[in-house]
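Omission of a single protein chain aside, the complex is shown with its protein chains in their original locations.
For reference, chains read A and B in written order, and residue numbers begin at 1 within each chain.
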Amino acid sequence: MYIATIFALLVGAFLILIRALKGPTAYDRILAMNAMGTKTVLLVALLGFASGRPDFLDLAIVYTLVSFITTIAILKFIEKGRLD
Amino acid sequence: MPWTEIVTAVLLAIGVLFSLTGSLGLLRFPDFYSRLHAAGKTDSLAQALILGGLLFVSPDWGVSVRLVIIAVLLLFTAPTATHAITKAARLDGLAPWTRLNPREESKEDAKP
Partner (left out) sequence: MRYVTFVLVLCGFYAVLSGQFHNTLLMGVGAGCIALIVYLSARMGLVDEESYPGIGVWVRALLYFPYLVWQVVVSNLDVLKRVWSPSLKIAPRMVKVPYGTRTAFGTVTYANSITLTPGTVTVDIDDDSMLIHALTAGAAEGLKDGSMEAQVKRLEGKR
């Protein structure tokens, strides 16, 4: 059950990756990577359950926050050209 | 198979379906603004369904609380990130794609 879900999510991640590689504008790529972040969080959580080690959820929490901050930081850099 | 696992399987299946829809939409839609519809909307429901499904098979309360925390964090950060991307693209002057006589309409509607 978990393995099937993980596999389906990976297929989705692959489609997103194609968009990130093709994406005509930088914003398409950022949108794709943002969606990829959500997928990764779900993937990590599912992986924890599949291997019987739900401690993985802590990693998922951290990844949620890091991926959000990454998106905001990249956007800020594009908008202002600097981060401070 | 206990009933909790059946509920989990059903929720995971529906969640994955929406997740795949978002990915495919991201790939198929013609321009940035319509891709927002695919990516931004499906993400929140898909994650809620998948994490909610896992909630039914969580071994103890600590795991359940963590699942809820992840779901709430994603629920707040995902739309915020989407809005930030949209705003950045808007300020950059990205023009929307239209199907009906593209020249007039994009000129009429794209003004900030």
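The definition used in the following text is that contacts are C-beta pairs under 8 Å (C-beta built on N, C-alpha and C of every residue); 3 or more make two chains touch, one makes a residue touch a chain.
The structure presented is a predicted model; accordingly, all values stated were derived computationally and were not measured.
S.K.: Using the contact definition given at the top, list the shown chains touched by the missing chain.
M.R.: Result for the missing chain's touching partners among shown chains: B.
S.K.: For chain B, which residues lie in contact with the unshown chain of the complex?
M.R.: Touching the missing chain: residues 17-18, 21-22, 24-25, 28-31, 33-34, 36-38, 40-42, 44-45, 62, 65-66, 69, 79, 82-83, 86-87, 90, 96-100, 105, 109-110, 112.
Rule of thumb we're sticking to: only the chains that are shown with their structure count from here on.
S.K.: Sort out for me which residues of chain A touch chain B in the complex.
M.R.: 1-2, 5, 8-9, 11-13, 15-16, 18-19, 25, 27-28, 30-32, 34-35, 38-39, 41-42, 45-46, 49, 54, 57-58, 60-61, 64-65, 68, 71-72, 75, 78-79
S.K.: For chain B, which residues count as touching chain A in their complex?
M.R.: 5, 8-9, 12-13, 15-16, 19-20, 22-24, 26-27, 32, 35-36, 39, 43, 46-47, 50-51, 54, 57-59, 63, 66-67, 69-70, 73-74, 77-78, 80-82, 84-85, 88-89, 91-92, 94
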